[in-house]
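First the structure, then my questions, so here it is.
All protein chains of the complex are present and in place, except for one that has been dropped.
Read from first to last, the chains carry the letters A and B; within each, the first residue is number 1.
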Amino acid sequence: MKFYRDSIELKTQKNFQYINITDRVQDIVNKSKIKDGIVFVNAAHNTATVILQEDDSSIHEDTKEIIEELVPLNRKYRHNYEGVINAASHIKNQLLGNSNLAIPVKDGRLFLGTWQQVFLLELLEPRRREVTVTVIGE
Amino acid sequence: MKFYRDSIELKTQKNFQYINITDRVQDIVNKSKIKDGIVFVNAAHNTATVILQEDDSSIHEDTKEIIEELVPLNRKYRHNYEGVINAASHIKNQLLGNSNLAIPVKDGRLFLGTWQQVFLLELLEPRRREVTVTVIGE
Partner (left out) sequence: MKFYRDSIELKTQKNFQYINITDRVQDIVNKSKIKDGIVFVNAAHNTATVILQEDDSSIHEDTKEIIEELVPLNRKYRHNYEGVINAASHIKNQLLGNSNLAIPVKDGRLFLGTWQQVFLLELLEPRRREVTVTVIGE
């Protein structure tokens, strides 16, 4: 059993942006030389998350619309150090993946469904984000 | 430390069906001969998920009712390749477990609370579904 860890740094451009990081996670799995195991994907943030989803802008926009109705910006929040959007992003993070994922690795490849990809989902505004990728296996 | 992986194939019968897969996950843990570790349960789908819950139809129906109010079918979605229910199922997946679970294994048994069971939750319509079960431990 082996262990390998690396990180992905990225810059987001806007609120509720899904950034497809599947290839970058796969690159780290490749470097790990681990063929069979699990890859863990963690965002060190309360205001962004990691999530599995299809890489299709229509479902990203639908998700944004529903989530913004569930956690609206046009209401008062107590946690308003950085404005209403900050509190809302904390709540969305708790509803959407909560910054941690575990995905199988099979024959050296992320084992995902045909339409599943790995995303960093920005819940706040343009920011530098860091994703930790940990591979455990053999 | 050992690694073992197998999969569960199943056929769902209807939208929002909870299928209890605890025994089938336990069977794979038994085959692994791993006594202490973690078992990972992953659905390779955006329109079904895996989730921990009680095996009681009343709470399944309550959950369905609430989730269908939060992500209603009677609205327009942009992602409508396969009808409104497809977009809704993608959003429900992101809110409900997002297709990945990690559960402790203790003395060769899934370590769950008295009322906790492992489910595949169908979010779309009757389909063939695949769940990957990975055990890591000693």
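By our rule, a residue touches a chain if its C-beta (ideal position, glycine included) is under 8 Å from a C-beta of that chain, and two chains touch if they have at least 3 such contacts.
Note that the structure is a prediction, hence the values are computed from the model and not measured.
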Interface with the undisplayed chain - residues on subunit B: 1, 36-38, 51-54, 56, 58-59, 61-63, 66-67, 70, 95-97, 101-104, 106, 111-116, 136-138
Touch residues of subunit A, complete complex, unshown partner: 1-3, 5, 40, 42-46, 70-71, 77-80, 87, 90-91, 93-95, 98-100, 102, 132, 134, 136
